[in-house]
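Structure first, then comments.
What you see is the complex with one protein chain gone and the rest in place.
Order of writing sets the labels: A, B and C. Residues in every chain begin at 1.
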Amino acid sequence: MSATSIYEYANPAQFERVADRAFTLALIAALVLGAFGLYFALFNSPADYQQGETVRIMYVHVPAAWMAMFCYSAMAAASAAGFIWKHPLADVAAKETAPIGAGFTFLALVTGSLWGKPMWGAWWAWDARLTSVLILFFLYIGYMTLWRAIPDKTRAAKLAAILAIVGFVNVPIIKFSVDWWNSLHQPASIIRADGPTIHGSMLTPLFLMIGAYMAGYVAMLLASMKNELAARRLARMEQLETTKPAGLVER
Amino acid sequence: MSAFAAVIVRDVTLAFRAGGGALQAVSFFALTIVLFALAVGPDLSLMSDIASPVLWAGALLATMISLEQIYRPDREDGSLDALVECGDSLVFIALAKALAHWISTGLLLVAAAPLLALLLNLEGSALAPLVISLLIGTVGLSLIGAFAGALAAALPRAGVLIAVIVSPLYAPILIFGSGAASAGAAGDPQYGANLMLLAASSLFAAIISPLASAAALRFNLD
Amino acid sequence: MTKKKRQRLFVFGGVFAAAALAVGLTLTALSGSITYFYTPSELAKLDATPDRPIRLGGLVAEGSVRYEQANTGDIAHFTVTDGGAEVAVSYAGVLPDLFRVGQGVVVQGRMTDANVMAADNVLAKHDESYMPKEVADALKEQGLWQHDEVGS
Partner (left out) sequence: MVSSDRWRWERAPVWSAAMSDASAFAVSLSARDLAVARGGRIIVENVSLDLKPGDAIVLKGANGAGKTTLLRALAGLLPPAAGEITLSDEDARVFCGTLNASKAALSVDENLQFWTALYDAPSGAAVSARSALGLDAFAARPAGQLSTGYARRLGLARLLIANRPLWFVDEPIAGLDAGSVKTFEAILNQHREKGGGVIVATHEAIDIPNARMMEISH
């Protein structure tokens, strides 16, 4: 079979059929979960004993920060899968996850500073968690810039995959160093360092929102993967008429 | 002489020959400090408070601008092919390239730091911690930087791209390094802990970067 | 075995050794006392009060908060205690809005006397527990509540 491009080896046609159904499902799930989540977050949950109403930003901020990290891990996993099983769709998934992850990271940063303003008295007070999210944002920027900078997309896929894996391995170290840096200048909570204790009644909206963000991610990912595959097929079509693969003939 | 040593000797020689990266990095380091001092103004007590962190950040930036020279020239003149096909495993060659960059650029920055520290009125007690932390930290900077250089080997103008890729990866080294320098200056018991974490970061970079660089170079050959 | 195989073995050995060393260094660094601030009783135990800027952590003592009008803006005076010793702190600046009696604070500044500190930075750290008001009140009735509620 004369394959005209290494993408022909993965059969995107099968992916297309699955993607369409999964996309609509994920979209519906995102909207439903989002609606319930917001309802619970804004109306049906109590104010915080210390911060009062401003704590409601948490229902948007915490899921966004959580998704920012999840997307980067998904990118690293897809990149590793691209290397181990050499499946071109894995590279496309990693490439398309990046902008979504960067979006969640940016949302986490904005809502984080909105939430911090009343508490710290400043829009940005280099809180340990927010600083780690900011550095994670630059990891995304680096990844996407590398993709864009390399003309040959198959090489870009492999190099970006290596960067995603190296970046992922460094995330815990960065997180640790930022906490360490933060504890030097702003000591962490004095009374209890065993992590935030969130009361039961505030958990339900939180998990609803995380579910909504997750479903939204899956929907956006599938949509952008379909569009990327279509774009690549189009680009290949344009090249196809001009050059077919040659053979080697002994004279 | 093994290929490992040959690569180091060649790269260090090249770094000091015409157009080499070493002197460019040191001059960038110096001008960063001078510009910073001009911006801050002649307030000596303020300067000495921020001298260590500024010197550390300056050394990091100076390292960053010289990373492009590690692999791109080799790819452009074809010697990358020789490096890849020679008998030594590519991980070794990648380690040699990073060490060569450290020797030609990192050590030079460390040597220049005390002189530039005078410009910023650094206290005497702060000099030793600064130099020691820079000595350990620049190893990590060169290793991680060499990886970024390997990623961008095939790109003609990759200076900014490398900086964007490498800056988040530099965060731990900058934090522990500058932390050590400042803690050392203030006689803070944290000095030892910071130094050890800095050394651990450089060691971690020594494990990850050559392996990742070797993988990246294989994709930058065609 | 060929040079490359020998080197591959050497690489694995090197990676293992470097990893062990890195972990060792990290653990020793962490095991060292990471008290980044003194408590009043630790400060009292020190023979000479440190003259360099230090960090002092503790709770704002009951009824010790008073404000003194000065031409450069009001100066806050309060006592930081950890149940053992106490340190009187003066701070000419805006207190963070989470600052209140019984709240954990970390004060950065220099000791002007045995247990008197001139602070140039006060940090009221949010203690990261999110609990509805009603539950907080309920806890108070059963006397389990450690923060005593003042205003806000």
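Here is the rule we use: a contact is a pair of C-beta atoms (placed from the backbone, for glycine too) under 8 Å apart; a residue touches a chain by one contact, two chains touch by 3 or more.
Quick caveat: nothing in here was measured; it's all calculated off a predicted structure.
Put simply, the hidden chain is in touch with A, B, C once you look at the whole complex.
Contact with the chain not shown here comes from a single listed residue; of C:Lys3, C:Lys45 or C:Arg66, that residue is C:Lys3. Within the entire complex, the positions of chain A that touch the omitted partner chain are 2-7, 151-154, 236, 239, 243-251. Along chain C, the points of touch with the absent chain fall at residues 2-4. Residue-level contact of chain B with the missing chain is found at 1-3, 5-7, 10, 13-14, 17-20, 73, 76-79, 81-88, 218, 221-222.
Going forward, only the chains that are shown with their structure count from here on.
Looking at A-B and B-C, the interface holding more C-beta pairs in contact is that of A-B.
Computed from the mean C-alpha positions, the centre of chain A lies at a distance of 34 Å from the centre of chain C. We define each chain's centre as the mean of its Cα atoms; on that basis chain B and chain C are separated by 34 Å. In chain C, the positions touching at least two other chains are 34, 36. Residue positions of chain A with contacts to 2 or more other chains are 184.
Per the touch definition, chain A reaches chain B in the complex via residues 135-136, 138-139, 141-142, 145-146, 149-150, 155, 158-159, 162-163, 165-167, 169-170, 173-174, 176-178, 180-181, 184. Put simply, chain C touches chain B in their complex at residues 3-4, 7-8, 11, 15, 18-19, 21-23, 25-26, 28-30, 32-34, 36, 52-53. Those residues of chain B lying in contact with chain C across their complex are 87-89, 91-92, 186-187, 189-190, 192-194, 196-197, 199-201, 203-204, 206-207, 211.
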